[in-house]
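Let's look at chain A:
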Amino acid sequence: MSEKEELIAIIGDANVSDAPEALEAYSKDESFVRQMKPQFVARPRNVDEVQEIVKWANRAGMPLIPVSSGPPHFRGDTIPALGGVIVDLRRMNRILRIDRRNRVAMVEPGVTFSDLKPEIEKQGMRLMIPLAPRVAKSVIASYLEREPILVPKCHWDMSDPLCCTEVVFGKGDLFRTGAAAGPGTLEEQRKSGQAQKNPLGPSQSDLFRVIQGAQGTLGIVTWATIRLELLPSIQELFMVGCENVNEIIDFVSWIQRLKLGDECLLLDRLNLASILEQDSESIEKLSAELPPYLLIYVVAGYDRFPEERVDYQSKDMKEVAQRHGVHPVTALAGVNSTKLLKALSEPCHEPYWKLRYRGNSADIFFLTTLDRSPEFIKVMHEAANETGFPATSIGVYIQPIQQGRSCHVEFNLAFDSTSKAERARAGVTFDRASKALMNQGAFFSRPYGTWPEMIRNQYAENVIALRKIKKIFDPNDVMNPGKLFF
Partner candidate 1 sequence: MLLELNDYVGDMKRCARCSICKWPPLAVMKSWRFSQNCPSIARYNFYAYSGGGRMALGLALAEGKLDDVTDELLNIVYRCTACGACDSSCKYNSELEVLWSIYSTRAHLVSMGNFLPEHFMIIESLRKEDNTLMQPKADRAKWAEGLNIRDLSQGGQAEVIYHAGCLYCYDPDLSSIARDAVTLLKQAGIDLGIMGSNEACCGSMAFQLGFQGEFIKFAESNIDDWNAAGAKRVVTSCACGFGIMKAVYPLLGKEMKFEVLHITQILDELIKEGKLQLSKSIPTRVTYHDPCNLGRNSEEYVPWKGVEKKVLGQFILREPEKVVHRGWEGVYEPPRDIIRRVPGIELVEMERIREYSWCCGAGSGVKLSMDDFALWTASERIKEAESVAAEAIVTACPWCERNFKDAIAQSGDHLMVYDVVELVKQAL
Partner candidate 2 sequence: MSLDKKVYKSFESVVGPENISDAPAVLRSYMYQPFGNNKGVWADISPEAVLMPASTEEVVAIAKICNRHHIVFKAMSTGWGIHNLPGVEGAVLMDLRRMNRILEIDEKNMFAVVEPHVICMQLQVEAMKKGLNCHIIGAGSNTSVLASATSVAGYGPDGLSMGHSGRNLLGVEWVLPTGEVLKLGSLGADAGWFCGDGPGPSMRGIMRGWEGAWGGLGVFTKCAVKLFHWNGPSELEMKNAPPNYVLKEPLQFFKASLFSFPSLDQLAEAAYKLGESEIGYFICRLTPAFVGLQMTSGKNYVDMWQSGMMQQVLKYGFLFVIFANSEREFDYQQKVLAQILEETGGQASPISETKEMQEQIATTVLKVDAVVRSCFRSAGGFNTSFGAMDTVDLAINQIKAGAGLKEKYIKRGVIMDDGGDNSATLLFEQGHLAYTEVLVMYDHHDGESAQGAFEYLAESNEICLKQGLGPPIFQISQVGMGKHGVFGPVCFNYDAWLREIKKELDPNNVCDPTAYISPEERERE
């Protein structure tokens, strides 16, 4: 049998494609990562098929690249570095369970934020979402990538809000992480009151943490449970405009320390304008009106005395603000608060906000601590200055995470990818800035594209250790080879 036939035997004719358009679509994305065409696109429907595909890939020596989200992709992690088969998991799109009592849901990888949000809300709960994810973004993919969520107080651990997973490792072994591992079937566990909520284990390893951040190089997740929170019944949005992020960093640290507020993030004028407006002209116009940086935070009430909750938290936050010489407002010229709140609560309508200004965005993101975030903005601007990349095309996003212990810092370099010159400049700026940031101590915890190569020497021991892990979970190197440090 040919390889295609073998695949068809597993998942059916309709679910295997080597059509040029299909292959072309997966051969590249919006990043600078080198193009490479896959040989097939396979669309399994369930875990059994996934397992069979993986086992087949081991026999055939065929790379597999798992993909859960729809396009556009930005990180280069879904481009097959060495060819192979795209395992497109979007047919696995069932919402398996929503449990209000235990604030948890179980979903397949093809479930997007758009799919899931309304269903969760029907039960009076909400999803923790990253900043305006694109419509086709898979929930599981987002959480596996450790994308930061907007509500720092709900981010207890770097792995949140991911709970348990079902995963197929590199040789086709099925595994479940966390409480889902058992003992007992899922039904038996539920009979004893469990809900596959505890992410830890089984026993002395937390393999879910190992799969997170792995860019599909260790296994394919076929379902996951995710933590949910209550749906607010009231929300009030506050903003603080400032010239310089320095002005508000201490205030942000303090409100995180006191666990006040829900959503809390910093955006520069370009990013905020890009989220609120649809086209380049409107973005520029709004951007010009806005202060250079904006802190946005939301105070919410839930089921119990919601007004009182909003009231006490707002007042407490106001006192903290006063101590830090900061003046939050509920209305700001140019900003429709309702629109902004909406934008923070749901996936982004098309076109995806990062593409609205110039058509594309090269994103540099890393972790640091809140008190250091201002210095990295300086480094970014210096690098852009050197390459002539316009400062007005650099969006900034700072997201406190882990309840304020650290933050995600992101620079979005907007550029027109149809222009060779702009693309080239963006690429050079991306590389130069990344290096400069790394040298300044930025922690590239999610190294995509060229970053693994860039940071490899600094993390030499980690790379050695991770290769050992790779050897264990994917000894034949079929899982997205050529990615990360593998």
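How were these candidates chosen? In short, all candidates are chains of the complex that A comes from, given by their letters.
Definition applied: a contact is a pair of C-beta atoms (placed from the backbone, for glycine too) under 8 Å apart; a residue touches a chain by one contact, two chains touch by 3 or more; residues count from 1.
No experiment lies behind these values; they were computed from the predicted model shown.
As listed, 1 or 2 are all part of this complex, and the one touching chain A is 2. Every residue of chain A that touches candidate 2 in the complex is listed here, in rising order: 101-103, 146, 156-159, 173-176, 179, 181-185, 188-189, 191-198, 200-215, 217-218, 227, 230, 250, 253, 257-259, 302-305, 308-309, 311-313, 315-316, 319, 367-371, 402-406, 438, 441-447, 452, 455, 458-459, 461-462, 464-466, 468-469, 471-473, 484-485.
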